[in-house]
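This report concerns only the one structure given below.
Only a single protein chain was left out; the remaining protein chains are all shown in position.
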Amino acid sequence: MEIKGLSHLGGKTEYKQDYAPEMLEAFENKHQGNDYWVTFDCPEFTSLCPITGQPDFATIRIDYIPDVKMVESKSLKLYLFSFRNHGAFHEDCINIIMKDLINLMNPKYIEVTGIFTPRGGISIYPYANWGREGTKYEKMAEERLLNHSIPL
Amino acid sequence: MEIKGLSHLGGKTEYKQDYAPEMLEAFENKHQGNDYWVTFDCPEFTSLCPITGQPDFATIRIDYIPDVKMVESKSLKLYLFSFRNHGAFHEDCINIIMKDLINLMNPKYIEVTGIFTPRGGISIYPYANWGREGTKYEKMAEERLLNHSIPL
Amino acid sequence: MEIKGLSHLGGKTEYKQDYAPEMLEAFENKHQGNDYWVTFDCPEFTSLCPITGQPDFATIRIDYIPDVKMVESKSLKLYLFSFRNHGAFHEDCINIIMKDLINLMNPKYIEVTGIFTPRGGISIYPYANWGREGTKYEKMAEERLLNHSIPL
Amino acid sequence: MEIKGLSHLGGKTEYKQDYAPEMLEAFENKHQGNDYWVTFDCPEFTSLCPITGQPDFATIRIDYIPDVKMVESKSLKLYLFSFRNHGAFHEDCINIIMKDLINLMNPKYIEVTGIFTPRGGISIYPYANWGREGTKYEKMAEERLLNHSIPL
Amino acid sequence: MEIKGLSHLGGKTEYKQDYAPEMLEAFENKHQGNDYWVTFDCPEFTSLCPITGQPDFATIRIDYIPDVKMVESKSLKLYLFSFRNHGAFHEDCINIIMKDLINLMNPKYIEVTGIFTPRGGISIYPYANWGREGTKYEKMAEERLLNHSIPL
Amino acid sequence: MEIKGLSHLGGKTEYKQDYAPEMLEAFENKHQGNDYWVTFDCPEFTSLCPITGQPDFATIRIDYIPDVKMVESKSLKLYLFSFRNHGAFHEDCINIIMKDLINLMNPKYIEVTGIFTPRGGISIYPYANWGREGTKYEKMAEERLLNHSIPL
Amino acid sequence: MEIKGLSHLGGKTEYKQDYAPEMLEAFENKHQGNDYWVTFDCPEFTSLCPITGQPDFATIRIDYIPDVKMVESKSLKLYLFSFRNHGAFHEDCINIIMKDLINLMNPKYIEVTGIFTPRGGISIYPYANWGREGTKYEKMAEERLLNHSIPL
Amino acid sequence: MEIKGLSHLGGKTEYKQDYAPEMLEAFENKHQGNDYWVTFDCPEFTSLCPITGQPDFATIRIDYIPDVKMVESKSLKLYLFSFRNHGAFHEDCINIIMKDLINLMNPKYIEVTGIFTPRGGISIYPYANWGREGTKYEKMAEERLLNHSIPL
Amino acid sequence: MEIKGLSHLGGKTEYKQDYAPEMLEAFENKHQGNDYWVTFDCPEFTSLCPITGQPDFATIRIDYIPDVKMVESKSLKLYLFSFRNHGAFHEDCINIIMKDLINLMNPKYIEVTGIFTPRGGISIYPYANWGREGTKYEKMAEERLLNHSIPL
Partner (left out) sequence: MEIKGLSHLGGKTEYKQDYAPEMLEAFENKHQGNDYWVTFDCPEFTSLCPITGQPDFATIRIDYIPDVKMVESKSLKLYLFSFRNHGAFHEDCINIIMKDLINLMNPKYIEVTGIFTPRGGISIYPYANWGREGTKYEKMAEERLLNHSIPL
């Protein structure tokens, strides 16, 4: 079996040392006839604070409804790894990841959540979402934003 | 007591070694006068990665509103077992299971969720749903898709 | 203090050996001026599989909005006990319990859920609901059915 | 600092031996400019069964949106304590508490839930709510009643 | 890297001994093109009861949708710390924190929740929210208030 | 079937209003040939503070190895109920319960634990134990006391 | 493959209606060269109260070190099922189960625990154990009894 | 009822602003005839870091076996409160609390544990214990220290 | 970097279709100067029932103290995978895995536990252990066997 255009799966893996959106790769959705969700749970995300250099840790959650393209999960792992030695604030990480995945896949809908570990007794959980402009998914994004909350 | 057309229940069981949708059997809904839900929780699902051959593990959740036919639970077990030595990606499993159950039962509404165990620090949770075309259940499927989320 | 027509409470209890809807007794709602919910959580339900005779176990959840009559909780216990040596499928139990309670109380709204323990690695959770025909509770039943789900 | 009309706080406490709604005291809402919720979680409620005299135990949850008056929490504690040797059914307790608090505060909205411990293998969880007549809170009460449920 | 106008981050920290809203500092939102949420989880909040002087403890949760300005998290920590030796009731704390953050940031939407530890067997959980007047966020605030609840 | 000397089981129940050790009743151990444990878990205990009159709440755990006599569980319920309007400190309750049960049963070994709910932010968990003098159970009591701890 | 003397496995199952120790069947231990534990967790046990006829429910836990014979798990299920319509007190159930298993297997060591659901606010958890007389397992039984406790 | 020498209970409370061991008060043990444990669970402890001035938060657990004197719980609360604006390292807090309680009560045995919240991704849990010199409790302290561990 | 004799790590993986102890590979312990534990948690184990062919699922836990050789974790994964289509009873799996690992590594001490999912309402948890003959680890095995238990 073969999946065109995927370079990471089953081969030798290279881990990038800084932010590397070019690691992301996509394959074709085999079920374009019906809408469905794909959720990625990524509890091993780490980046650096751009001011102090201190490492930050988070669980990143990605939820999206694919259209034609879907992100390949090993390429996603390598992409998230590239934040390891990169400086970015919590809110930036979440917005950047969302925008890179939009660029890659042009999905119908996507949302990204970060559950960062506490610093000085405070934890930060940013959340961003997006629906394709001019479609019902744009309105869907607005509704989900309105109803968003993270359990106490 | 007897239930026509069910061959698995109470008899000797044969476990198929590869994808076998023909294992699925249905019986007649005795409560067609009112809509209701049936939920199956299947924490013992396993398949093979079509690329590496590595086994994948998941909890499969199936929720549906029956019309005339209902899937018999032992036949469902044997059907899910037939993925054991079959290669399929996570998203494919979920869509295939949903479509096979639609073919079998022609339910009013159905949804299928997979909670796969992590690989390389990332877990994937696909979710697909469907409502019968041209009925209120089609709109119901759209609304539930819009509101879907898996707890953090 | 006295409550007319209740025969079980505080007296000697008789446990019926087979399905006995006649055990159910009702008393009058003292707060008919406002709608409210009563929830019963019954983790000690057991019945028999009608095919194999094997015992089934479940938590039964009953939620309803009373009108004039309310089911007395000890009579409910004895009624549920009468399934102990009775053969019925999971989905049947839930629909039968709901219908017997509708007959007894004619409530504004009712729903019944069963959380059955696993057999062969699969658990079944049936759910049925009902709102009084021709009232806003009928529409309420439809909306709650649409939004129903059991946490993963 | 002083708060007019509050007699319990910081002084000597008297515990009433039977149902005593006169214990309830209110103070003025300092934030009448914006709607907000106050939730009381009361896991130490106990009353007596009016038939058998057996003690009942519950967690009482009170949620309300204040208007001008707010119930003072120590007076609430003493009021709930007054059920300790008082006979009342589960559903009555919840409705009575709600009505007494409406009388005291005339809030915009209120709801009261009881999570009673099991008797004979069955637990009862009553829930009542209310919104001020002729306002949007009346409709809010109806919507929240429609959507009410207690997690399995 | 530099962020204009932030005085706390990376420097020497001064802890104020009484309520000090002037500690709050903001920086500019880099993702003004899309709405998103920022959640702060602050389990180390403590204040004093204005009547008895007894310390109160709470987890404070802040959720907001930024517009141009965003509160810097270390300044938030120092601001919350300034309640440590300050007397304020539970409901006041929540409303005051919300209003101070509105003044600082003029966000599109904000909500503040307090989960206070029990006193005399009762816990209090106040919740306030706000959406910018004359925008869709004002209606959003009303809807979220209507649907608010804290899990049992 | 009949069990001599037991007056509470299956009959009408009287609830005593103050400390009533005479409620305790015993029956004969049918398995005196082998040592075994009986554990009672009693989450519905309540007493009064002897100084302030405020109600206290606790889960009482009783563990013992019977010799000839065993405490009947309904009589234990009524006995524990008799603390409901009785004033006693937490440590006293635990020691008194243990001593009353020793008087009733003369067991080989017994221990009693109380998990009281917090007051002013502090919870108290007293624990007492006893082994029959001059037997190996006396040494057993000493060893278990040495190793006692309540999970954090 | 065949295992001599086992009649239940893979064949048609008969469920006995009253206490039936003759249902128990054993097979030969294939690993007699080394001591090891087998634990059975049985959350679906139910019996009747011999006085009131009310059903009791429990999780039964069986732990043993086999010698030559081992209890076959399906025969154990059928044996436990035979308590379904049988009257026995909690402590009796546990001691009877232990003795029947000793008779069947003559194990080196065995212990049986019952976690019964609450009645009238009190739960009972009996525990019995046994080691073969004149061996080190007899002393082992004494030590484990001494150290036994069920988590709070 | 009266307890000699206790000044805090039921009266007006004064909260000290800095470390105040003189707040601690004792009363006489009424059960000196048998050894028993008293455990205090104090989840509302806070102190200041002596270097940075940043507040620290912890749950303090105190376990002891009384001899003649016992610490009164409200005086303990006020004593622990006096660390609120006092600078001390985590390990110092635990050792100081233990030594102050030894001075007050001269117990047979005591241990003190601190579960501090994380700073910079690391949490510290100090634990100290002590048994009266020249008694079996001294050896007991050594054994418990040897076996100490805090669950992962 | 290179580790002699390891063929699986970083290369192409072959998944064996039946019991394949030859998959196991070892590497040399770099810390032979001190005893330490290595624990493997393997929640994705599955085998077949040798009688019915039905799949069994378990979490396998392996704990050992290495001497000179240590099992390489990817080879362990492939070895455990080889039970996927192999028929073996629960107790056999655990004993076989333990013996194969003893053959491979000749460790100082080893124990293997299986937490199998329920069949017909009963779960089985076998546990076997071993210490090298003629050393203190042999006695250690006996002591750990004596103290073994799986939490309720």
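We just call them A, B, C, D, E, F, G, H and I in the order they show up, numbering each chain from 1.
Rule of thumb we're sticking to: a contact is a pair of C-beta atoms (placed from the backbone, for glycine too) under 8 Å apart; a residue touches a chain by one contact, two chains touch by 3 or more.
Given the structure is predicted, the values throughout are model-derived calculations rather than measurements.
Q: Of the residues H:7, H:34, H:103 or H:123, which one touches the chain left out of the display?
A: H:123
Q: Taking the full complex into account, what residues of chain I touch the chain not shown?
A: Spelled out for chain I, the touching residues are 1, 3, 9-10, 30-31, 34-44, 59, 61, 63, 65, 70, 73-74, 76-77, 113, 115, 140, 143-144, 150-151.
Q: Using the touch rule from the top, list residues of chain B that touch the missing partner.
A: Chain B touches the chain not shown through residues 54-55, 57, 117-121.
Q: What does the interface between chain H and the hidden chain look like in terms of residue numbers?
A: 50-52, 87, 91-92, 94-95, 118-130, 145-152
The criterion applied here is as follows: only the chains that are shown with their structure count from here on.
Q: Name, by label, each chain that touches both members of the pair chain B and chain D.
A: Both-contact set = C.
Q: Name the chain pair with more contacting C-beta pairs, choosing from C-G and E-F.
A: Greater number of contacting C-beta pairs: C-G.
Q: Where chain B and chain I touch, do the two copies share over half of their residue numbers, giving same, or under half, giving different?
A: Mostly the same residues.
Q: Distance between chain A and chain D based on Cα centroids, please, to the nearest Å.
A: 45
Q: If you average the CA atoms of chain C and of chain H, how many Å lie between those two points?
A: Once rounded, the distance between the two centres reads 51 Å.
Q: For chain I, what residues touch not just one other chain but two or more?
A: 52, 54-55, 57, 117-121
Q: What chain pairs are in touch here?
A: Applying the touch rule to all chain pairs gives A-B, A-E, A-H, B-C, B-I, C-D, C-G, C-I, D-E, D-F, D-G, E-F, E-H, F-G, F-H, G-I.
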